[in-house]
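All protein chains but one are shown at their positions in the complex.
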Amino acid sequence: MFSLVPLVVLFPLAGFAANAFFGRQLGAARAGLLAVLAAGAAFLVAVVQLAALAGNGFAPVTVPVAEWLRVGDFHVAWAFQVDTLSVTMMLVVAGVGTLIHIYALGYMREDVQHNGDPGRYPRFFVYLNLFLASMLVLVGADNFLMLFVGWEGVGLCSYLLIGFWFEKGAAGLGNARAAMKAFVVNRIGDFGLLLAMFLIYWTFGTLTFSELFERLKTVRLDATGQLIVTAITLLLLLGATGKSAQLPLYVWLPDAMAGPTPVSALIHAATMVTAGIYMITRNHVLFALAPQSMEVVAWIGAATALFAGTIAVAQTDIKRVLAYSTISQLGFMIAAVGLGAYVAGMFHLVTHAFFKALLFLSAGSVIQAVERGGAQGGAHAGQSAEAHHDPQDMRFMGGLWGKLPITQWVFLIGALALAGLPPLAGFFSKDEILLDAFEHNPAIFWVLVAAAFLTAFYMGRQLLLVFFGQPRSTAAAHATESPAVVTTPLIILALLSFFGGLLNLPKFGLYGYAGSLLLKEFLSFSVEAEALPFNAFVAGLSTVLALAALGLAYVLYGRAQATAQDRDPLAALLGPVFGWLRDKWYVDELYGFLVVTPFNTLSQLAARALDLGGVDMTFNNLGELARAVGAGLARFQLGYARRYALVMFLGAVAVLAYFLIAR
Amino acid sequence: MTIEPFAPVHLLAVLPEILLVVLAGVLITADLALPAARKRELGLYAAVGFGLVLGVTLLVTLPTVSGGLIFGGMLRHDLIAFAFRVLFLFAGVVTALIAVDSPTIGKEGEFFLVLTAAVLGMNLMAAAADLIMLYVAIEMTSIGLYALAGFLRENDKSAESGLKYFLFGAFTSSLMLYGFSLLYGFTGQTNLYNLAAALTGLPLEASLLALLLVLVGFGFKVSMVPFHFWAPDVYEGAPTPVTAFLSVASKAAGFAVLIRFLLAAFPGIESIWTTLIAVIAALTMTIGNVIALTQKNIKRLLAYSSIAQAGYMLMGLAALSANGVSAILYYLGMYTLTNLVAFGVIVLVGRVTGSDEIADYAGLSRRSPGLALALLVAFLSLGGIPPLAGFFGKFYLFTSVMQSGLVWLAIVGLVNAIISLYYYLIVLKVVYLGTPKDEAAVYPVPRPYQLALWACALGVIFVGAVIGPWVNIAAAAAGGLF
Partner (left out) sequence: MIPTSYYLALSAVLFAIGVTGVLTRRNAIIVFMSVELMLNSANLTFVAFARQFMDLSGQVFVFFVMVVAAAEVAVGLALIVAIFRSKQSISLDELNQLKG
């Protein structure tokens, strides 16, 4: 059964190829169905792997597929590592992925109509399937190089999908710019990952995980060795900050919201961004040897969590709030792995995948509902007096409760799960992280607590602005619910968000019971982690703060604004600070000034003066020289036989001379 | 090396040559017997005849390869002779197929007869182990080729090319003969394999003088600088199927004798002539490539290109190793296939447009995608683009050169390969991106033609993709020389 694991990549790959070559012939409906089937098949294979693992006592297994590179001592193969960690990831990626594929069937049908290019529908599923295949390669890899292939693959698909509507966006370029930004910023992270790989190979002589960890077990590090390992782990962290959107490389994620909502849900919430956390967890043996790096990891995670949270409270775009929320939650996960709490980090990864995907998808449902309302409302009232507004702007929503029966409830469940209210999944996973922080690093604990407070606050704010109060536009007033193909995955995700905590319930003091610490048990075959006893203080504190934050949100936004033009109540409270928060602390501008502009200037210089002027000129001149020489030599060949014979004779004389000299 | 006394199995060793004589007889009779309307078949007989002889060679003579001197020391029946025989016969088949529907030469029985004689001469050249045999075989080939080059007597260019070829050929081969006479005089031997031993006791100047004269003769056949001046004129003027045959078989034959002669007769003074050959190789490559940059006539372009290719192959000789010779063999095999494809296309296009100027090939891809594709494969292979065979040919040549320590030569070769890419790609650019002057022109490709082109083009791709067996054969053949 283990030998079936390559299918987990091959099914989505086959879906990609079929849709890529025959998408147009198949037509929209069949193309979408094919993609969903491919994703579903991948999920089934992952389930089979789970069963196989269970039958094998959860011991890790390597499944080789093919030889890849063999140059001297350097040997890398295409092989899958099937252990509890990778199967967890596979299940999450394929499972949530399949649900999002189903959602996208309905969502994209409306989206391509709204954007005026129905023929582009199959292309979406081509990219989506390719993404799934790449992500599964990433999580299933048994060596760094294959992981890197998957890493790059998901980066590529992220680019393609963010820029799916490449001709739209601000000034006709906005989406393309966002895609480019994502790709370039990710590249910086990838550079870190590559350097780490080089260092690993150079120091330890292998890129295969199992071999590396074997060697690490018996290694004894002197001062330089320690330095190298620290360098390696910091470079791995750089790669993780790029892919998982942490400080300082998070700037691409909010802009990535330019892509269609299923993309935001799948790639920028549930799967791709978790690659960094997965990578660090996979390399926990390496990180264990570099405690200073782990400290850095934890602090970056915590700082990002807080930082992103502060920005989220001031955003007006429904997807941007969720984007910053994602960055913040990823910060939680990174902090967890930095503290050595791998199980907590993975647990939060899983639950976050559930409720964040849910939130994004429901946000998508809300957005399309408002768009439908706008189309309808405009039709009703003839020409609407109000200006055409962005359907994603929360200031123009409101009063949607009751109009979107399914979406409203699932959104609520997702929001509360994210806020961390018991007994929803988010509570248990976030609580574990807080618990670990509390035990190991109180400073980080308080930072994370503050971040958790903000999380609950901005989710409450979002709920109130979107669903409650009076509708602040005709579009909102006429919003209608989405079709079943869109809402069904939402319901499934909501159930998962609700009951997901069961995966890893903590032990209450002496009262352990069946199913507790399930995930920890499961993962323990891949990653060691300690199980901390349940701490009522931490749990209580987090719950109380969550409720307090929700209450504060109600106070400020409960009696919501009557119109979109009203000032945000938080602005009144915070004054100028609100402006900074809303403008993302001007980080993008800072980067622009420090990095982008100088780089562009340098590129222009290099392109014009150095390349065109210098290099091109040189080669053009060399070419001209060759041609001139040719023309010159051709003048010997004028057709006169005697001339030829003479030159031949002189040549023979020259050879004779050489002979006489050389003997 | 001992001379084996005559045994009947030796007849099997020369069975291909005997059959070629029979083929010549058949062609003469058919030429006399066939009515004018059916004269076209002569070419087909010739092609089939060559094909049969090729089959016989592969099936019958291969097993009898012994590496011994037979027929009183005249021939050496070894793998390298065998390999070259296959090459020549294959070139003969394809040339006959290309010439079949030619309006000017396709119906002439003498054309195919002389072709047969030339192939016969080349076979003997490859196997010759004695000065007498060598001279007779060279002359047999050369005289045949002079006639073929000047076959179209009324055509000014063809007659001129024939005469030029003849004059230079006669001049250099008489120089070579004088060299042979000196060799005979100094050593009292005519057998190549006895020469080396006999030369060692003599003063160096003797060997050098003989070497010089011999080199002039062989250099002419191989078109090495400074004996290359005939090549562009003859290639341009001769009927195109003849050019194809010349560029491929005559050059290969020249290399066959050059390799065998230098390695067998002058091993003692290697150090002197390897440097000389290396320098000549560099010059040949460079001059060939650089002048090719200025050409407007595609046959002339290919002539200079052939000169350059000869330069590359001389590199392999300068390497003076089994690897070097094996690289030359592989390269010759690749070069045969590639040039035949290229010239095949040129013959056809020339027939339809009546011109050999590169500019008239504009837009060929639109008028005949198949021909354009064949030209693409051929030129890319000549330019050395992987995964076509030309790349591996150059690769092996460069490797053997570097293994022998002549790194400078490899660098020159590399630079030359880059320069050559320009003129190959220019032609392809014209073919694919140019606008055709006459959109409606139709390029009919006769059946035998298609067969020839397909076989060769596929060969180019295949020999490049699956290089193992060919390299092994070449290496085995080369090993027999050392």
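By written order: A and B. Residues from 1 in each chain.
Methods note: contacts are C-beta pairs under 8 Å (C-beta built on N, C-alpha and C of every residue); 3 or more make two chains touch, one makes a residue touch a chain.
In this text the structure is predicted, and so the values were computed from the model without any measurement.
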| item | value |
| --- | --- |
| Which of B:Ile80, B:Ile143 or B:Val427 contacts the chain that the document leaves out | B:Ile143 |
| Residue of B:Leu177, B:Val279 or B:Met402 in touch with the missing chain, whole complex considered | B:Leu177 |
| From B:Gly25, B:Pro63, B:Gly188 or B:Pro444, residue that would touch the chain that is not displayed | B:Gly188 |
| Residues of chain B (touch criterion as defined above) contacting the omitted chain | 131-132, 135-136, 139, 143, 146-147, 150, 153-154, 156-157, 159-164, 166-167, 170-171, 174-175, 177-178, 180-182, 184-185, 188, 190, 232-234, 236-237, 294-295, 297, 300 |
| Residues of chain A (touch criterion as defined above) contacting the omitted chain | 634, 637-642, 645-646, 649 |
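The rule is short, and it goes like this: only the chains that are shown with their structure count from here on.
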| item | value |
| --- | --- |
| Intercentroid distance (Cα basis), chain B paired with chain A, Å | 61 |
| Parts of chain B lying in touch with chain A, wherever the complex brings them together | 164, 167-168, 171-172, 175, 204-205, 208-209, 211-212, 215-216, 220, 225-227, 229-230, 232-233, 272, 275-276, 287, 290-294, 419, 422 |
| Touch list for chain A against partner chain B, complex | 623, 626-627, 629-631, 633-634, 636-637, 639, 641, 644-645, 647-648, 650-652, 654-656, 658-660, 662-663 |
